[in-house]
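Here the complex is missing one protein chain, while the rest keep their positions.
When the chains are written out, they are named A, B and C in that same order, and each has its own residue count from 1.
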Amino acid sequence: MALILDLAVQGAQMLLVLLLAPLLTGLVRKVKAHLLRRQGPPLIQPYRDLIRLLRKEVVLADNASWLFRVIPYLAFAATWVAASLVPTFGTGLLFSWSADLIAIIALLGSARFALALAGMDVGTAFGGIGSSREVMIASLAEPAMLLIVFTMALVARSTQLSAVADLLATSEVGLRVSLGLALVGLIIVAIAENGRIPVDNPATHLELTMVHEAMVLEYSGRHLAMLELAAAVKLLLYLSLIGCIFAPWTLAEPDSSTASHFAGFGLYLAKLAVLGFLLAVFETAIAKMRVFRLPDFVGGALMLGLLGTLLLFVSRSL
Amino acid sequence: MSHGLTFDVAHLLAGGLVLVSFLMITQHRLYALLNAFALQAALLSLSVAWQAYVQHAPHLYITAFIALVFKAIVVPVGLHRIIQRLGIHREIETVIGSGTTMLVGMGLVALSMTVMLKVTPTADPLAREDLAFALSVVLLGLLMMVSRRNAVSQVVGFMSLENGLVLAAAGARGMPLVVEISVAFSVLIAFFVIGVFLFRIRERFDTVDVQALDRFRGERR
Amino acid sequence: MIISASTGVIAILLIPVAAAALFALLPGYRISSRLNVLASFLTFLASLSLFFGDHGGRGPYLFVDDLNIAFIVLNTFVGFTTSVFSASYIGHELETGRLTPAYLRFYHAMYQVMIGGMNLALTANNIGLMWVGIELATLTTVLMVGIYRTHEALEAAWKYFILGSVGIGLALFGTILVYMAALPVVGEGLSGMVWTVLVTQAAQFDPALINVAFIFLLLGYGTKVGLAPLHAWLPDAHAEGPTPISAVLSGLLLNVALYAVLRFKILLAANPGAIAPGPLMVTLGLVSLLFAAFMLYRRRDIKRLFAYSSIEHMGIITFAFGMGGPVANFAGLLHMAMHSLTKSGIFFAVGHVAQIKGTQRIADISGLTQTHPWLGWSLVIGVVAIAGLPPFGVFMSEFLVVSSTFAREPLLAIPLVLGILLALGALFQHLNGLAFGEPTGSKAPSEASYVPMVVHFGLVLIAGIYLPATLVAWFRNVAEILG
Partner (left out) sequence: MVLAALILSAALLAIVPIAIVTGRSSHGRIIVYGASLIFSAALMLIALASLFAPPSTISLPLGLPWLGAHFRLDALSAFFLAVVNLGGAAASLYAIGFGAHETAPIRVLPFYPAFLAGMGLVVLADDAFSFLVSWEFMSLTSWALVMAHHRVADNARAGYIYLIMASAGTAALILTFGLLAGPDGGYSFAQMRAAHSEYAAAVLILALLGAGSKAGLVPLHVWLPLAHPAAPSHVSALMSGVMTKVAVYGFVRIAFDLAGEPAWWWSVVVLALAGITAVMGVLYALMQRDLKRLLAYSTVENIGIVFIGLGLALAFKAHGMAQAAALALTAGLLHVFNHSLFKSLLFFGAGAVLNSTGERDMERLGGLIHRMPQTAFVFLLGCTAISALPPLNGFVSEWLTFQAILLSPQLPSWGLKLIVPAVGALLALSAALAAACFVRAFGVTFLGRARAPAAGRASETDRVSLTAMGILAALCLVAGIVPGFFMDLLAPAVGSLVGQRLPAQTGADWLSIVPIAESRSSYNGLLVFLFMVISGTLAASVIHRLASDKLRRAPPWDCGYPDASPATQYTADSFAQPIRRVFGTVVFRAREHVEMPPAGDTRPARWRVELHDLAWDVLYAPLASGVSIAADRLNHLQFLTIRQFLSLVFAALVILLLVLALWL
């Protein structure tokens, strides 16, 4: 019975992230539109886009290689697997032990690696710009993320996400400076990784400011759909990560009742909504940065992470 | 005769050698240098003979004889010839001024005295004196070799150095092979002289200035 | 009979003299060069008989003990191989007209005289006789160095001659002083110069006197060893003389002079009151090593290059003996043997190279491994070996010297290692140009025989991997003697 429930939870989780992701994107767009005094597209617009793209035929560049066609599925798969391991509404996912936080980050890294390669495959100038900027940002964001993970892992004495969540849920942790630093850092990283303003503008097609969009410039049809979906899932992943680490009280215990799971689900939706709203507000409030100011921004996250870790190392001994 | 007398005579002769060495250091003209050297050689043969007499070592008389004939007569004459041929009898070719040379020489003599007289308390006094003077003669000879530019005076310097050696050898009571050694050295000196001579005859080197011999220094090609 | 020594000793002294007399009369150079090989081989056999047979008696003039037998065998062996090399070398010199048959006659006679002189110095039990032997060898080499009659050759010979004679003088003075020191103890007469007598009585000598004596001997014979700052004659003599002579100089004469220094070191060590000779030798050794290491960089003449490397290695050996102790002495002996073999082998190679390319300028020789694989790679092997890299014998000795020194006197090991590394850098800098890169100059194959060269390097290689037990036992025994 328990096993079946676990399986159900895990499966639900995997579908959930898939289904919710476009909605979250739609929500953010909608809120931004409203803040800009625009009507904005309906919430379900992303779903429509995806379906339309899926139906279209793929227009492939002449000199695109087999790699170019594989990568969308690869990137999608990596992101999806990563996302399905982050607790959304309930901890104790069946396979959560198969990959800890470090592995989740590394999975996202694989997705990015594949994307960056795709950007260079056709051999256009824009693809190159996108890839090179992407890896530059990632080369700062990824270590920052790892250090943030260190901070949490040191607090929780574990890199298992569910364990971290469990421990943070209990009140014994209390407020810690390093966790605060980690939160700020995590938010910066989330913005950078998802290519949101001020790092990158997902809506732009103004050539010289593109990063993510430049990489996927040559994609069309179902391939593009896969990548869009992967991007959405990634955003969802980060938001639910923030949610489950810094507001873990809503997560349903593994052995708790189905009802509590549903409660957890509702609360999870609320969390997402709030975070998405905040993101939209932040994005409208701030302007995009020049590419070469990004290192200061993302490097800030790196410093915060290092500081948090250092504090923990030192305070352990006191 | 008394021990004192033997001692005084030996002392006198050896000291004379050192004095002549000083004389040679200060000489600027080659002829004078040669004469001084001949004098030294004569003194050497005298002192060696005296040693032979004192030690009742007849073979030393041979050494004395060699010194007299070869060094006091043959070599100086030969060198005279060379100088005439080269026409360098007027050259004054010291590296450092005679005054400094003198001072350095004084220092060297003092050094050899301290070293020798300090270190040989057990040896019999005659030998000590001999050794001390011999060492000073050797050092002075070396000094002359390094303070003179031209080959002839270097030969002379080497010969006075060797005089010191013979003096020491003779002074060493009952030392074997002294004769052989003095002969060997005479051969060496012959080499020297012939060498200088050869270089001149064969027009290999334009002058016997040692610097000219150094003109093709190793790798400067 | 005053010379009470075994027939072997007589042989190694008489064969060269007789051969020399013979060559002086023989007109044809071919026959005499072959006879030269033969005579050297016989001498080598005689020395072997000494090694394996009894060491013979200990007369007041000649004797053989564990220490000098090592040198004798090594000398006669290298003398033999060198004669083989020179047989194939000299012919070419005659063709190119650098030498005339008359000079060749002289050359072969002198070669044997030199061998005889060195053997005399080695077997002498009488410090005076030893002195005579070394001077004999020196004078003959002086004549050989000047044999080409070029400006450079004559200058080199002249330089060698003057510096050598001064060395002779100093060494003699030292010898006299030793006799004086022995006089009160041993008494007048011959026995005062017999080494075996001296070493037994050395304890009672007046320490101060033999201190002075040792200084003179160290400088006098050190001039022959080529220790800086007394080295000046060495590079030019090596560079300007015929290559076989360079090989003999590096391989043998330096060792003989060093042997003399060692004899007196033992004498000093036997006297409690005397200053320890160690520090002096260590200092001179380090100075020579570092000085030569730096000098290697700017060499333009290939033979002068390896001459400086000889100075460097003599420095290492002197250092090792100065350190003393069983390990260091063992290393010193081993290093000496290995250096003789390797360096003479290198000079064989260099001789062939110089004959093929018609020049000694390093800049004009390159790409040897391309044009003459055997010769080029042998040169590479030789340099690798002489630079003290495994698996060659020099590495073993350097390993022992460095590690034992570092364990005892860490501060002394630093300059030692630095010097070795500097020398290695310089050698390979030149080797890069010589053996590799675009070939220049004549590509004509050389008809000379590479056998001696290959034999030497083969021996060094074997020694680096495996030392026969007997050899080791006897090396250690000698190391004990050296104290």
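To be clear about the criterion, a residue touches a chain if its C-beta (ideal position, glycine included) is under 8 Å from a C-beta of that chain, and two chains touch if they have at least 3 such contacts.
What you are looking at is a predicted structure, and each value in this text was computed from that prediction instead of being measured.
All shown chains touched by the missing chain in the whole complex, by label: A, B, C. Contact with the chain that does not appear here is found for just one residue of A:Thr88, A:Ser131 or A:Asn194, A:Ser131.
Among B:Met145, B:Met159 or B:Leu188, only B:Met145 touches the chain that is left out of the view.
Interface note for the absent chain: among C:Ile12, C:Met118 or C:Val384, the touching residue is C:Val384. If you put the hidden chain back, the residue from C:Lys159, C:Arg263 or C:His456 that touches it is C:Lys159.
When the omitted chain is restored, the residue from C:Leu422, C:Ala448 or C:Leu482 that touches it is C:Leu422.
The chain not shown here touches chain A at positions 54-67, 73-74, 76-78, 80-81, 84, 95, 97-100, 102-103, 106-107, 109-110, 112-113, 116-117, 119-129, 131-133, 135-136, 138-143, 146-147, 150, 153-154, 157-160, 163, 205, 207, 217-218, 221-222, 225-226, 291-292, 295, 302, 305-306, 309-310, 312-314, 316-317.
In the full complex, chain B touches the hidden chain at residues 95, 108, 111-112, 114-115, 118-119, 139, 142-143, 145-146, 148-149, 154, 210-211, 213-214, 217-220. Panel shows chain C; residues 158-159, 162-163, 166-167, 170, 208, 211-212, 215-216, 218-219, 223, 229-230, 232-233, 235, 275, 280, 291, 294-295, 297-298, 327, 367, 369, 384, 387, 389-391, 395-396, 399-400, 402-408, 410, 413, 417, 420-422, 424-426, 428-429, 432, 436-438, 464-467, 469, 472, 476 of it touch the chain omitted from the view.
Basically, only the chains that are shown with their structure count from here on.
Under the stated contact rule, the graph of chain-to-chain touches falls outside the line, ring, star and complete shapes. Distance between Cα centroids is largest for the pairing of chain B with A. Centroids built from CA atoms put chain C at 78 Å from chain A. For the pair chain A and chain B, the distance between C-alpha centroids works out to 100 Å. Between chain B and chain C, the centres computed from C-alpha atoms are 31 Å apart.
Of all residues in chain C, none touches two or more other chains.
Taken residue by residue, chain B touches two or more other chains at no position, since every residue touches fewer. Per the touch definition, chain B reaches chain C in the complex via residues 115-116, 118-123, 127, 131, 134-135, 138, 142, 145, 154, 158, 161-162, 164-165, 168-169, 172-177, 180-181, 184, 188, 191-192, 195, 199, 204, 213-219, 221.
Chain C makes touch with chain B in their complex at residues 128-129, 132, 135, 139, 151-152, 154-155, 158-159, 161-162, 165-166, 168-169, 172-173, 176-177, 179-180, 183-184, 188-190, 192-193, 206, 208-209, 211-212, 235-236, 239, 299-301, 304, 361.
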